[in-house]
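For chain A:
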Amino acid sequence: MEEKIIIAGFGGQGVLSLGQFIAYAAIADGKEVTWLPSYGPEMRGGTSNCSVVVCDKQVASPIVAHPDCLIAMNKPSLYKFSDKVKAGGTIIVNSSLIPDKVERTDVKVVYIDAASLAMEAGNARTANIVVLGAYIGMSNLFPKETVKKMIEAKFANKPKVIPANLKAFELGYATAAK
Partner candidate 1 sequence: MKKLMKGNEAIAEAAVRGGCRAFFGYPITPQNEIPEYLSKRLPEVGGCFIQAESEVAAINMVYGAAGSGARAMTSSSSPGISLKQEGISYICGAELPCVIVNMVRGGPGLGGIQPAQSDYFQAVKGGGHGDYHMLVYGPNTVQEAVDIMYDAFDKADKYRMPVMILGDGMIGQIMEAVELPEMKDPAAFPKKEWATDGTGVGASRRIINSLYIEPDVLEKVNHRLFDRYKELEENELRYEEYLVEDAEIVIVAYGTVARISKSAVNALREKGIKAGLLRPITLYPFPAKAIAKVAAEANVKKFVAVELSMGQMIEDVKLAVNGAKPVEFYGRTGGNVMTPEDIVEFVEKEVK
Partner candidate 2 sequence: MATVFKKTKMLTDVPFHYCPGCTHGIAHRLVAECLEEIGCEGNVVGIAPVGCAVFAYNYFNVDIQEVAHGRAPAAATGVKRTHPDTIVFAYQGDGDLASIGTAEIVHAAARGENITVIFINNAIYGMTGGQMAPTTLIGQKSTTSQQGRTVPLNGNPIKVCEMLSTLDGPAYIARAALCDPANVAKAKKAIKRGFEMQMQKKGFSLIELLSTCPTNWGMTPVQATEYVKENMTKQFPLGVFKDIDKESK
């Protein structure tokens, strides 16, 4: 198997860390992975993106031209990358910030109101974890429990935020798995 993902949005939306969560989950699940961020001035408030490649053998190219999945956290990202998604691939759209509908008919689209679900989870900053949940729910790339354990481990030094993040993950997961 090989799954290529592009995650894009504003700097500060947790785009890079969302990609890292997928990478950590991949390692926890015994897969090989590369996480490659955009870097430089565009990180500061501008658009930010990362490419994640998950594979059952060593990843060759970490550069992703045509992702299996695009996670678009803001409008510019959707328009920058939506044409590049493989036919039959998936686009996850953060509908809290993107009112537009995806025009392509050859991809699966998941709209998720990440901001509202994050508020429901009790922490506005968990929007990226909501989307992580949606991605896992949709793709079934890793077992749900593996990802939840990884979330607990990554927030181990901030135990207070673990419940909200787990709830955010569950809410996102349920939305996409519907």
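We take it that a contact is a pair of C-beta atoms (placed from the backbone, for glycine too) under 8 Å apart; a residue touches a chain by one contact, two chains touch by 3 or more; residues count from 1.
A word on the picks: all candidates are chains of the complex that A comes from, given by their letters.
Everything numeric here is computed off the predicted structure, so don't read it as measured data.
K.L.:
Number, please: which of 1 or 2 touches chain A in the complex?
P.N.:
Here, the candidate touching chain A is 1.
K.L.:
Once bound in the complex, which stretches of chain A touch candidate 1?
P.N.:
Touch list, chain A to candidate 1: 20, 23-24, 27, 32-37, 39-40, 58-66.
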